[in-house]
Each structure stands twice: as C-alpha cells, then as structure tokens.
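Yeah, one chain of the complex is gone here, protein chain that is, but the others are all in their spots.
Letters A, B and C name the chains as they come in the text, with residue numbers starting at 1 for each one.
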Amino acid sequence: MTDFQNVINTIYNNLKSATDKGIVADYIPELAKQKKESFGIYLKHINGNNYHVGDWDKPFSIQSISKVLALSKAIAFEDKKIWERVDVEPSGDPFNHLSLLEHENGIPRNPLINAGAIVVADILVSRLNNPKQDFLNYVRDISGDQTINYNLKVAKSEKLTGYNNYAAANLLKAYNNLNNDVEVVLDFYFHQCALEMNCSQIANAFYMFSNRGKCINNVAHITLSQVKRINAIMLTCGFYDEAGEFAFEVGLPGKSGVGGGIVALLPDDFVIVTWSPGLNPKGNSLIGMQALEQFTTKTNRSIF
Amino acid sequence: MTDFQNVINTIYNNLKSATDKGIVADYIPELAKQKKESFGIYLKHINGNNYHVGDWDKPFSIQSISKVLALSKAIAFEDKKIWERVDVEPSGDPFNHLSLLEHENGIPRNPLINAGAIVVADILVSRLNNPKQDFLNYVRDISGDQTINYNLKVAKSEKLTGYNNYAAANLLKAYNNLNNDVEVVLDFYFHQCALEMNCSQIANAFYMFSNRGKCINNVAHITLSQVKRINAIMLTCGFYDEAGEFAFEVGLPGKSGVGGGIVALLPDDFVIVTWSPGLNPKGNSLIGMQALEQFTTKTNRSIF
Amino acid sequence: MTDFQNVINTIYNNLKSATDKGIVADYIPELAKQKKESFGIYLKHINGNNYHVGDWDKPFSIQSISKVLALSKAIAFEDKKIWERVDVEPSGDPFNHLSLLEHENGIPRNPLINAGAIVVADILVSRLNNPKQDFLNYVRDISGDQTINYNLKVAKSEKLTGYNNYAAANLLKAYNNLNNDVEVVLDFYFHQCALEMNCSQIANAFYMFSNRGKCINNVAHITLSQVKRINAIMLTCGFYDEAGEFAFEVGLPGKSGVGGGIVALLPDDFVIVTWSPGLNPKGNSLIGMQALEQFTTKTNRSIF
Partner (left out) sequence: MTDFQNVINTIYNNLKSATDKGIVADYIPELAKQKKESFGIYLKHINGNNYHVGDWDKPFSIQSISKVLALSKAIAFEDKKIWERVDVEPSGDPFNHLSLLEHENGIPRNPLINAGAIVVADILVSRLNNPKQDFLNYVRDISGDQTINYNLKVAKSEKLTGYNNYAAANLLKAYNNLNNDVEVVLDFYFHQCALEMNCSQIANAFYMFSNRGKCINNVAHITLSQVKRINAIMLTCGFYDEAGEFAFEVGLPGKSGVGGGIVALLPDDFVIVTWSPGLNPKGNSLIGMQALEQFTTKTNRSIF
C-alpha cells in the first residue's frame, strides 16, 4: 500500500526550495501580501486517513476553487436545467475572455470560466433566501467547520478592481442570461471568491466529489450522477486554457484558484489539496502543478 | 449644373412608397415609437444653397451620428495624442462586439464603434468643465441653433438597457483605457447619443467636414488636416461591418445612427442628410442607404 | 457482477428502432453507401470475456478512430518530443477549422483534430521505412488480425475531395511544421483514415489503452505513462467540439469517426465499441453516443 505521508514529504522537500516559484497575484493588495514561500499539502483518503505537510493549516483565499462549491449547490437546486444557461465545453481561452460569450449568444462555455460562474452565482442569488449567509453555511457544513468565513477586505477589493467581471455580467445581462441585478450578483460572487480556507478545510469540502456525493458527515448533498458530471467538468475545464495540460500531466479532476490553491481528487480514493501562492503564466499555482504531477507519477494514481 | 432639388425629389418619390422599409429599433421605447413612414432628405451645398424634401425638419434621435461630433471636439483638444488610445482601422465586426478589444489590449479598433466612442467620451469628460452642458453648447454652436437638446427620456432608457455599453466601458477600465468612472463616462455618452436633431441641423453641424474645418458661422473648430482624417475614418468605419459596402455603393464619408439618420458629405461640395427610421439587418437605415446610392449614381458625385 | 451481455442487449433493443438515426456522411460515395440501420456493439473485458450484439462483425471505415492508433505509434517513436509539434489542449472548434492554427503559429491544438493528426502522419512518414505497409502491419499486430486492410476506394475518394486537409497540410508547411511533402503525408493520412475494421477488431486494437500498454498478445507497445496521456487526450479532445459533452454524459476516454464508429474505454476494466453510421450535427454517431450514455448510466462505470 502507498505510504502517502512519505510521498507528500518527498514532494514537499523536492519543491520547497525551488528557485522559480512563479508570481504572486497582485491585482488585489490582500493577495499580493501572500508569502511566496508558503507551501502546504493535505491529502484526505476515503478510508478516513489524513496526511499533511507544510502550511496545510494556514488559511488562504480560495478564489476560483469556490466555483465548484457554488456549482454543486446550484446543481442541487436545478439539476439538468442549469445546462440551459451554461455549456460544458472547454473554452480554449483564458479565464476572463469574453469573446466566446459573443459568438455563442450569451451562453458561457462552461461553469468554471468567470462568465459561467457568474451565471451560477445568479442562480444561487435567485434560489437562496440570504444568499451570502446561506452559501457560507453550506460551505461550513460540508467542510465540518463553522469558523470558515469570507474575507471582507478581499471581497471589497475584488469589487473595486473587478472591471472584467462587471463586463462579463453586463454582457450576460445584454443576452438575457442574468436574472438578478448586476450589482447583487457580483456582490455575491465577489464574496464567494473571497472565502478563506486552509488545505484541510478544502479537502473536507471536496470530499463529497470523491465519495459519491456524500460529504464528511455522511449527508448526500448531490447524487452520484451529479458528482460524476461535476468531476468531468473539473477535468475538462478546471484549469482554463491549461486544462488539457493538467489532464495530460496529472490526470485528475481538479480546480485551481489565483490564491495559489489547487484541489484534485480521485473518485473512491482521495482528495489532495496543495497551496503555493506563486502562479505560472496561465494563472495556476506553479509549484502546486508540479507537486500534483509528481504525486500522480509516484503513486501511479490517476483516472486514466 | 446639377438640379439638386429635382434629384432629391425624384429619390424621395422613388422610395417614399417602398414596401420594405426595414425594422425600427425597439430596444428603447422612445425609438420604437418612431413612425416607419417618416422620410426626409436635406442637402446643404457649400455655395450656401439648401435643398430639402419630406420630414427634413422633424427632430429624431441622432444616436451614433453624435460620435463624429464628439470625435471632432476630442481631436480639437488632443490632436494626434488621441490615437494612442484608439486605433483607426475598420473593425469587420458588428458595432457592439467586444472581441477585438480583448485581442488588442484594450485599444478599440476605431472611434466610431461603441468601445472607441466611449474612449472619446472619456476624453471629453476629462477635458470639459461641465461635460454634458459644454458638449451641448458645442453642438448648438456648430449647428447654429440654440434649441437643440438632449432627449432625457432616451438618455435614461439607454442607461437602463445599455448593458453592452457597460460591458465595453468596464472592459476598457480593466485595460486601463478609461480614466474616469464608468458611470460618469456612460452618463455623458448616453446623453450624447440622445441628442435630438433634424436633418437640417445635422447638415449644419457636419458642414465643417465639407468646408475644411470651418463651420457655418465661419469659425474653424478643427484644422484641414484634422477634417481629412475624420472624413477618412467616416469612410472606412462609419457603417460598422457595412463600411466597405457603403464606400463601394455610395462612395462618400458618412455616419449612420440607429435612430434612422445618415449623414454623408463630399469635401468642398455638399453635406447630405437622410432620415428613415427602418433599419437593415446591419443596423443602418434601409431607405437612407438606398437614397444615398441613388443620389451618387444620379449626380455622379463621390470621392472616387 | 455486471451482466454485460444483458446490458448491451437492452441498449441494442432500446436504440435499434430509434426513429432519428442521424445523417450518414456523404462526402465520399463509399461512406454514403452505408446503411443507416447498421448497428453493432462489442465489449471486450480485461478479464478476457467478450460480449457483442448486432453488426459487430461488419467492417466499416474507421476514419478518425485511426488517429489514436497513429498517435500511439508516433509516441512510441518520439515520446515527449512529439509535444513540441502539437499541443494537448481541447480546440473548442469543429474538427476541420484552421483558425487556431493561424493564431498559434502552426502548432495544432491537439493530435486528434485534422491538423494535428496530419503532423502525426508526418512523423510516421519520417520514421517508418514503408509507411503505409508498416502502419498497416502495426494495426494488424495489435488487433491480432492479419486480414485488416485499407479500403483503397475510400483512400482515393478522400484524396479527391480532401481540400480541407490539403489546406491544413499546406498551412502546416507554411509554418514549418511539416517535414515531408504535402502529397506524401496526405497519401499516408488518407490511407490511415481508410482503414476498414469491425467493432471486434477495433476493441482488440484499443485493448492496450485499457491494459496499461500491453496489447492482446501481451506485447507492451507503449508505457503506462504514455497510455495515460493518450487516454487523457481522448477524453479532452476525442469528440471535437462535443468533447466536453462526451466527458460529461459518458465519462470515458474515447474517439469517434465519421464512419459511425465510436470506441471508449475504462482503464483496467474494458473497451467498448459501437457502430451506427448516422451522425449528429457535430459529426459523431448519434445512436453510438446514446448507446454509450446508456451504458455508463446502467453500469455506473466511468472514470469519474
């Protein structure tokens, strides 16, 4: 049997002192403050065992990783009806490009690019009574940790600099694919992206995607069929225009965020979360990508 | 010598009873109210003579025709510096497409597509003390008519439904090509587009582009070199993705608006304005385009 | 344990009499001759058992399915060096679009779009002594069937109507990404696509991708790491601009061809091949896609 602790220790030591650690996102002061040296790995096995190393317990801004959690909640409400408003095809374009939106009549290519995630946010704003609080409670529940919170400074900064997201939301509105007010939807969306969690909490929250829909407290939030589809979307669309590369090099469904976090999982086996704030030119954690490549190479574990 | 009155009368009679008059823009209630039957032609010759027929004296929403007037004011302030923020190439795309903005780092392809006109509006907001009032005064002055005004209902409606323009302005902001607040710039822009003028007033305002920069009261607002360049931009970019077609069929610099107006001119010769609210699928006045084709065919007058 | 025979019988009966069977490709006379009623399924389990129903033993033109076999041979020669000439990202575009080639300096987005497959063909032309015969022998060996052959009529027809492929090959040549003559490479490519195989032979040939690189006679043609990467490419790029949809609905690596065949597989478990010549608007077998969706739903087997 694989000695996971040994594997992640080795990877941690291999990469801890890498000279190129990428570039920390600086479009928001709070993100720019992150230390490039931070590095943590957390692995949660389906059999209940947990393995961790480094800064696994330090909270960071999960950013786009939150899109998968929002999607799971929206799918629980809408099931297949959600696909009338957002597609499931990879975009082949950077995460914030609006081009395809125009060529496809306002239907975002998938729910993990910004425009698609804003449609998902719009659904949650329509469906939840107190959208921000209810979504926060959902994340706390599936993570089994009531201390998780939004970083309000980050949310506010996102709002002040989020011109691209305003552009996307207005374009969706122009195509009649946004039911609520732009301001209301983006306020929710900026908070969602500003969730602060550590590697362990993220692993707990994503546990349900490796465990057929049942979360750590054994509650089934979504069906097995819904889990499979979310995993498929993570695999094909989870890393912007580097999605093919991640599927190719790592071979696991996963999602990255500009805060430097990456979560990946193997169904019926494990969830693994890495955190290293420096990004590669495509916007994914440079060291995190390498850690996951080494992990699947060393353990021979991938969906392929 | 050409009997202009006779020519425009003939064209008017040819087209007055056309069965296909296009589709009146209906994205704003005030525009939708326009009568499809309205049809007017006004020709102002450089020798001082004026010729008109039909509804030439009924005011309508000049919409994108205002972009040329705003451009002339911005060029008077900035001269060549304006071209650091907006290009002069035809777009080959519909007027509201944002795609090219993304592929060209936030530099709109030309000042007559919406994104480019919003950059021009941003310049005027920076340069004018009371932007809306000062620009209105400028238009009144060059038209020689102090009664010209914004239609505030139209301006308000534009704001309420202008998601595409909000998208464009936010995208420009994301690329650091908008110095003022999105709301402030768009408030100015929506008013500018909501100017209400009749064919005669537009002909007077555009007189300077046929008269080497000197307007009807003989004041030179821009230089001859600036006039030539604005005319070149009208010719290559004045009709969205139908610009080549207009150059080809009509052969005059010109500009259309979704209110159904078209202005065209021959340097050192005349300005002609047509108004018919029904639009063709490219967003240009259907009957207006035909009237101008007939005019240049009958009079053998074009820049080519 | 799953009763595979029962499952494929049920699916066969469900779909045999479907009223909408799509449209048979008709750009080549030989393909147009195919009967829309043809329908077969073949499942080869890794434990040695085989299950089949319908027209599983009737040969058909495998077309783009051959791209995976050519890729496996090229990777055996080049390993990672192949990725200097072709990328691994989904295209988001129809299979024959050349647009991306121009925007990405002649590097095809992945080896399963036509342009990428032509680069792979170029590699085989460079590497094999008698390219067409050697590749045929390779396919015969991994299929365990020396009777497999090219359909020369189909190859010739492809050549006569293959203007799109000539365009792609010339564009690659313009970007210095084709080492051999256009005619020589396309002659090889048209033969490769004109391979005629039945469901059983395809299942045997693709067995190695479900069996860690070892083919049916236990010879390892490619490494486990190479297998995983080919499977990842099939998942993300195997169905043109319907790749996300297939990953989402079926959840297996796979590849379709315009002859109506689809092959899909679950690592360490099985290979399944369907054949029904009618295509959906995206160019994938309509009934085949439905059969595979039903199969993964009924057996709960997918990589996710």
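Note that in this section a residue touches a chain if its C-beta (ideal position, glycine included) is under 8 Å from a C-beta of that chain, and two chains touch if they have at least 3 such contacts.
Quantities reported herein were computed from a predicted structural model and do not represent experimental measurements.
Partner chains of the missing chain, restricted to those shown and counted over the full complex, are B, C. Set against the missing chain, the residues B:21, B:52, B:67 or B:109 yield one that touches it, B:109. Interface note for the absent chain: among B:31, B:65, B:182 or B:233, the touching residue is B:233.
Remark: the omitted chain is touched by one listed residue; of B:46, B:88 or B:220 this is B:88. Interface note for the absent chain: among B:50, B:179 or B:302, the touching residue is B:302. By the touch definition given at the top, subunit C reaches the unshown chain through residues 97-99, 102-103, 163-164, 166-168, 170-171, 173-174, 182. For subunit B, the residues touching the absent chain in the complete assembly are 87-93, 100, 109-110, 224-225, 227-229, 231-233, 235-237, 241-245, 247-248, 251, 253, 267, 297, 300, 302-304.
The definition used in the following text is that only the chains that are shown with their structure count from here on.
Taken over every residue number at the interface, the positions common to subunit A and subunit C amount to over half, indicating a same-residue contact. Centre to centre, using the average C-alpha position, subunit A and subunit B are separated by 46 Å. Separating the centre of subunit B from that of subunit C, both taken as means of CA atoms, is a distance of 54 Å.
Multi-chain contact residues of subunit B (touching two or more other chains): none found.
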